[in-house]
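One protein chain is absent from this view; the other protein chains keep their places.
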């Protein structure tokens, strides 16, 4: 459905761009690759800096003031993140380096807890490689089978498909939002079906947590993985949330300093949550910056962010649909897209599209988007992908359209 | 040997402190806990900031300029780090989140490559938990045995002890410098002995790479792990160096995006080095900051850094030896110490020492320093530890002595 | 700094001359608490009078000055209290050192233990100050008959 005048007016305005140094410093830059990594507001970069200028000390085990302050900042961040995703208990928030590590942790530690010969792990065909290869690996290690939920022609996982989750399934792991198609899965339904079958439900929230209000209670899942760098925080910090009962039952993943209660030559007693899963010195600067990134989003309000980004996604999908030489890969309806829209310029290789757009300082992504099985399933080798965040506005989409018309001209005289 | 007038004069000078915002901003602060985490110079913090203000994009796979610049910055850092440690090939530099993750990677991937039932892993009793528990874990998984090299009364691993490395040993993993005692192991000798026995030699360089010029060729080891945050870089970035042949033979550790050439539903082909070991979005800001930290150290010259820190360590050990109520845990000779000196105030619990020093804004560490088996071997429950870096000077040691005299007064009237 | 007062003469007297650090002969029950990150170990014992109040309290073990002084002060405080009253005091104390309870009137019930109030500004030492109190609380809440050991503070 095309945008109303009011809706259009609201995305012609942009009160956010000025907060983002890279965008503010490059007025001509059209950044439509937030699904790869977002930009960071000044306040977030400042928070990391402040950490190193005032609290810079190893957060755990220290008895002096700097160290104690660093610990307190880390624990405040944990509490805020827990609240932000609707988790009951900050101790259920595990800091990792990125969503990939979160998913590796889940796959390996849960796999060792739950998987035996002949058991099954179920994922969807739209998974990012980071929610796919770790399951291939642990299935191979435990003698389990990896099976897939496929998409119908409407890019949905149908009821029939969900019915394939059998009692042999011990783990179901799916993405909430596809990083290629931009479509959302009905996590509540999938989690319910998983639990019915007696399986644990893991959710890859890398493309959802930055964009839509998240409530793990309502989703009904057992684990949620996401990355700071896709939600206005710096690179190098990620999160895994899991239910206390499962986290307590699971063996640790990385081992070493700070994650133990006691160590002898031949054994160790693990520390309580969350330390048990946080070996070695944590990324203190990244943690406080993620805290500040969430504060920035909360300051705007996730409902406002969600609404604005939905309008941007609709405007993007509409604009692409209106170009006769563009094929959208995924649903045409803008309403179905969260953040990302994949497309091709007819007859032009996506890499050429991206290079030609770059010459007009329009940044999009081209390739398999770390989702090769999905692309194969869709009969594609690679696609273009444009993705939006709250700091985009209608002019970015106009500039993309101009750039694509130029691409078409270059290739078709 | 006590310091000469000239030596003392050189550590009374401090041309570095002003470069470190936290120290410059807190003139009264005595920071003697660099073995836990170092301070960062302004230039390093700026480098991370600049990355996010100018190149902020996901480093791999991007076709547009920002992304290409981010990739280039990452690869320049890799080259500089390789040069800094004397590695032949930048592709042998794997970025991790910290030394703990580096050692987990080495333990698990090497373990899966090399260890079978009845094989042996040999480590030393002075290992940090991060170079200890990962080996406990992989030995348990592979049915291998973990055995220890112990220290003689002079805090050395003797020839006799090294002779215990049998042909059953497949991996020998030792720290170059103890994070408690501050003493250095003769890595060249240990590596030679390991190779003689047919074992691979892993070195924990967390406490050595920041402080002494490193040349992996001369050390003769096969792997070297270290952390950025102990060498003037931010938290959240670490390194594992390994020889190309072994890294190529090893299975990957974390799996997911960016570390593959191709993926199908049931299998994947790994990317070439170094990508094979770098799943997901890397910590770009951390990488360029580490690059800048090494540039800062190289700007001073590692020979100069090494000499200054050796003087500081000698001054520290001398000052502590001169206090009648202090027992040094480790060799009394200052020459034996790199960075750290462990000690106790007679009859006073180390935690009370640290708290009382903190009240005088002197930061040291107290506890088991993530080295419980070492402390047990030494008959200690916990100790105090003071550690120096290039930005310390003689006045810091004077202030520590004042603080310790106060501790003694509080406890002994 | 408020913490400068912590290690004062009154506090140090509990460290150097504890009144209640000894092995109790005829304890009604004993309970062990440990603080794994510090290596502190403490065994606390009480003897109940026929009336049900705590008639005697004592501890053994090792630890830092804060855990030792705290144990000595607590022993003095709980004598002649009922187990219920003692549990209430333990909770009040823990609220104080965690900075959750700051009302001076309320804290008055802690008597000399108010000495340790500034621990709330030293989060790393809260576990030291709490060890005795958590051990006692756990012992009394288990209704005390057991003399089994347990690790207090293990999963806090």
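Per-chain numbering from 1; labels A, B and C assigned in written order.
Keep in mind that, in the parts below, a residue touches a chain if its C-beta (ideal position, glycine included) is under 8 Å from a C-beta of that chain, and two chains touch if they have at least 3 such contacts.
Keep in mind the model is a prediction, meaning the values are calculated, not measured.
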Chains in view touching the one left out: A, B
Touching residue (missing chain; options B:262, B:395 or B:412): B:262
Option from A:131, A:255 or A:382 whose C-beta touches the chain left out: A:382
For chain A, residues in touch with the removed chain: 348-352, 355-356, 358-359, 367-368, 381-382, 410-411
Absent-chain interface as seen on chain B, which is shown: 61-63, 67-68, 71-72, 261-262, 269, 272
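Here is the rule we use: only the chains that are shown with their structure count from here on.
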Chain with minimal offset from the mean of all protein Cα atoms: B
Distance from chain C to chain A - Cα centre to Cα centre, in angstrom: 47
Chain centre separation in whole Å, for chain B relative to chain A (CA means): 32
Chain B-chain C separation of Cα centroids, rounded to whole Å: 39
Chain A residues counted as touching two or more neighbouring chains: 61-63, 67, 262
Interface hub residues of chain C, defined as touching at least two other chains: 37, 122, 124-125
